[in-house]
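The complex is shown incomplete by one protein chain, all other protein chains being positioned as in the whole.
Chain nomenclature is as follows: A, B and C, assigned in order of appearance, with residue numbering initiated at 1 for each chain independently.
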Amino acid sequence: MMAILGVWVAVGLTLFMFSFLYKDNPFYKVGENLYVGITIGYSLVKLIFETWIPNVWRVVHPEAGVWFENHEWWLILPPLFLGSLILTRFVPKYAWLSRWTFAFVVGYGSGLAIPAVQKQAEATAHPLVTHIESFDSADKAATEAEKKATDLAASKGAGSDEAIKARIDADEYRERANAAKARKDAVSAAGARADKARAAANDARKQADEMAKKGPADSEEVHAAQKKATLAERAAIGAEMATWTAYSKSEYSVLTAWGDFTTIVLFIGVFSVLFYFFFSIEHKGPVKVFSRLGIIFLMIYFGASYGYTVMGRLSLLYGRLVILRDACYPSVGFATPVLLVAMITVLVVLHFQNKDKEENA
Amino acid sequence: MSPELKKLGPRWVVFGILGLVVTVSLLFKRSTEFPGTPVVKGVYDAVEELPEGSPILISSDFDPGSEAELVPMMKAILAHCWRRHLRVIVMSLQSPNAMPLAQGIVEEAARDNGAKEDEDYALMNYKPGNLAAVLAIGQDWASQFPESYKHRKLADIPAMKGITRLGDFKYVLCITATTSVDSWLLGGVTKYGIKLGLGCTAVMATDYYPLLDTKQITGLLGGLAGAAQYESLVKLPGKATDGMPTQSLIHVTIILFIVAGNILHFAGKRRKPEAA
Amino acid sequence: MLHLKRTVPLAIAFLSGILLLIQYFVPHPWSAKFLQYTSDWQVTLAYAALLLGVGSLVQSHVTKARRKAPGWGFSAVALAAFGITVAMGMWWSVHTAWQSRTDASIVTTGSGEGSPLSWVYNSLLFPMGGAMFSILGFFIASAAFRAFRVKSPEATLLLLSAIVVMLGQVPLGAHLPGIPQLSAWLLSVPTTAAKRAIGFGVALGSIATALRVIFGIERAYLGGE
Partner (left out) sequence: MIRVAAIFLLTAAALRAQSFEKLEVLDAPGDAGGAAWVIWKRLPAESDEEGAKRITYVVSVAKDATGDFEEVARFPATAKFMSDNTEAFGWSKKTADWHAVKVDAPGYEDGSAANFPVYAKVVALSAESEIASGTASGIARPNWLTASKFNVFVFIALLGGVMMFLIARARRNSEIFVRRIPGLDAMEEAIGRATEMGKPILFLNGLNDMSSISTIASTAILGQVAKRVATYDTQILVPCFDPVVMAVSQEVMREGFISAGRPDSYRPDSAFFVTSDQFGYVAAVDGIMMREKPAACFYMGYYYAESLLLAETGGTTGAIQIAGTDSVTQLPFFIASCDYTLLGEELYAASAYLSREPIQLGSLIAQDWGKLFVLAAIVIGTVLALFHVQTFVHMVATY
């Protein structure tokens, strides 16, 4: 019973809030005020029983003895003092005392913010290119170092300090070359995978097209084949993108058209946008051109970010409507349709009442 | 157009059409599979690689507002964890409202997957303080969570065996609709060297993509699309997978709105000078 | 008097700011303890603040209801909702505390499993919050309809990049050649560039603002006198 009542209440309140889309109306007002009242009451109860009592009332807790012995009890005094200063706001004459607390809160936040955002700043100020060695250059360096080590071992003796040092250097170079080799291999492997995936996708698509041509275009089989082809194409795109990623991680410093284009765009973007934000430079002349470039980047960002969000927002709506749909069935007494019809009736009646009033006036 | 409708404006028409499209597509659902991208697979692989019986921490940092995007994600991950016989510990950094929600999700998923409370999973509480809270559990778990959400002592919970601090978890998953992931990054990854996976709303995903490059997170599930891919990976099509065709349809609808908006705008503009 | 109203708060802000800042550079356990204790204070402060908030709410709604201002009935709804919620939570807490009085712990919860407040949460707050949030689904469409116009080159770019990314997000976009790639590129390159630059400005601006607060240059938050 309680569960069904819960469904009715939930559906009703959802519809109350949705009615705002039509316009401000009594249903929405009830929902809104209910919401405000409940949330404050809810957080008050939560705060008192789940946070404040456990934390502050430790003094009367059975284990308080231990706490006093540990000399921790005085730690409660400063926040208690600051907290009670906030309450002076209820006494206008002493309300200014609350500023002490505000000063603490604001100072605390500021002190904490500096190192926190400093970290962010560091992340953004990172060089745009991290040098990644190509296999060829790393291999060349390693070979040279190895030769030098061998020569030194021959001339100065294998046990000599210099030879050992050269050996260690050479090892290090070789290790780097090996890592570069692994990256290079990863690129070719990813490339091969992508080629294979693309070929498979092409085959699947061809097959689907042929089937559609041959048989009835709307049959189950054709649908299945088309779906398969779509999936294969998606997989191919995924594989191709993975290749790019592997590639961009393999050799950045060597001039590669795509990697460099991306880097240069990134570079110009960061520069022009930062430039746009300078306070002490007027946007005139060449500065104007550059800051306008910054605006272009900003616009692309805003658009892309907006477009990217649409899905998330619609998922929410979808989720809500699923709940309303699930309350359409007899098991919960047709909650959605009943409430919807009732609400619409009331709104229509109210609408005509208001119209009458307006006309009479 | 009737004067009544005109008063309500084009906005109302947009609302009406959109509502209709979603409702209709709700009634005719067809699901398509969504292959996993490497980004999503990063989380999947991390879970897959854990030895049986290892503890995994899920920080459920969202409230009902983000339910539609994050619940399917969390359910798919929970199913995956239990299938791999991992011990799942759930807590929250976000708000007092997050735990009741998390409890509902976990208990429902546990019923579906036959997981037992306190053995296969344990629910902790909400811990305010973000970074401070992460740092605190990094030092000592019991000082922050002396008991479970249902007031059970840690010693009585088999799932909590051997866990004394954050570092004892083999993997931490932050499923969030807020900036709580920053606390996990600064406190968990940077300070205590945990492995972190991230599930977040689609909006936030772009912000956290760079973390993949710097390897601060192993993978990222962004919004419903991320959830749908994870569902495909664990072969458990659920709500996220169901929603995908609807998404395509609505996206196209909105693009048509934009086009229509432009046509109306310019048609209106061209007509004006004639009238004047 | 002016000292108490002006100088003392400025000194408090300076001290708390500087101590928290220094704390970051000190790895010693005492520094971590200091951070822990001061962040624990926020709990006590939040409690006092919430009382202030409740005071403000009750005051504004009671005045409206007493004056019988238009729509005062809705104020009564808010007050009643608040009162009933608190009463239910209190009753439940006291009730459970009484039942488990043999237990050494006096800590009870007002909203745990099976409590009236958990029902309130699931049947009232949860759907209202969800409904309010999902209205965004409608608004994101109407805002796009209204705002994305081909008015200027910049606005056109905004529109185009939005459309490309929207298509790139859904399975349907995979059928269109180049769209998924372009969408991924837009999200990873120009977006990253813009975000990096904005993020950097924000970080720098907040450091500067924080320094202004600590050194008492920014003191608007203290009001006057």
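By our rule, a contact is a pair of C-beta atoms (placed from the backbone, for glycine too) under 8 Å apart; a residue touches a chain by one contact, two chains touch by 3 or more.
Keep in mind that what you see is a predicted model, and the values were worked out from it rather than measured.
Enquirer: Out of all the chains shown, which come into contact with the hidden one?
Expert: Taking every chain of the complex into account, the missing one touches A, B, C.
Enquirer: Among C:G83, C:P153 or C:G205, which residue is in touch with the absent chain?
Expert: C:G205
Enquirer: Can you work out which residue in A:W8, A:Y28, A:F135 or A:Y318 touches the chain that's missing from view?
Expert: Counting the whole complex, the residue in contact with the absent chain is A:Y28.
Enquirer: Quickly run down the residues of chain B that touch the omitted chain.
Expert: Given the touch definition above, chain B has residues 9, 11, 63, 65-66, 139-140, 165, 177-178, 190, 201, 203-204, 206-207 touching the missing chain.
Enquirer: Which residue numbers on chain A touch the omitted chain?
Expert: Chain A touches the missing chain through residues 17, 20, 23-24, 28-29, 31-32, 35-36, 38-40, 43, 86, 89, 98-99, 101-102, 105-106, 108-110, 112-115, 118-119, 121-122, 124-131, 133, 159, 164, 167-168, 171-172, 174-175, 253, 267, 270-271, 274, 277-283, 298, 301-303, 305-306, 309.
Enquirer: What residue numbers in chain C mark contact with the hidden partner chain?
Expert: 21, 24-33, 45, 49-53, 56-57, 59-60, 71, 125, 128-129, 132-133, 135-136, 139-140, 142-144, 146-148, 158, 195, 198-202, 204-213, 215, 217-218, 220-225
Going forward, only the chains that are shown with their structure count from here on.
Enquirer: Looking at every pair of chains, which two share the most C-beta contact pairs?
Expert: Pair with the most C-beta pairs in contact: A-C.
Enquirer: As a quick test, compute the distance in whole Å between the mean CA positions of chain B and chain C.
Expert: Comparing mean C-alpha positions, chain C is 19 Å from chain B.
Enquirer: Would you pick out the residues of chain C that each touch at least 2 other chains?
Expert: Where chain C meets two or more other chains at a single residue, that happens at 43, 111, 121-122, 125-127, 129-130, 132-134, 137-138, 140, 144, 159, 162-163, 166, 169-171, 187, 191-192, 195.
Enquirer: At which residue positions does chain A touch at least two other chains?
Expert: 21, 43, 46, 50-51, 230, 234, 241, 304-305, 308-311, 314, 316-321
Enquirer: Taking the touch rule as given, give the residues of chain A at its contact with chain C in the complex, in rising order.
Expert: 2, 5-6, 9-11, 13-14, 16-18, 20-21, 29-57, 60-63, 75-76, 78-80, 82-84, 86-87, 89-90, 96, 99-115, 117-118, 120-121, 124-125, 230, 233-234, 237, 240-241, 262, 265-274, 276-277, 294-311, 313-314, 316-321, 323
Enquirer: In the complex formed with chain B, which residues of chain C make contact?
Expert: On the chain C side, the touching residues are 32, 35-36, 39, 42-43, 111-113, 118, 121-122, 125-127, 129-130, 132-134, 137-138, 140-142, 144-146, 148-150, 159, 162-163, 166-167, 169-172, 187-188, 191-192, 195.
Enquirer: Show me the residue ranges of chain B that touch chain A in the complex, using the header's touch definition.
Expert: 8, 12, 15, 22-23, 26-27, 32-35, 37-38, 65-69, 71, 96, 128, 131, 186, 201-203, 205-206, 210, 214, 223-225, 239, 243, 246-247, 250-251, 254
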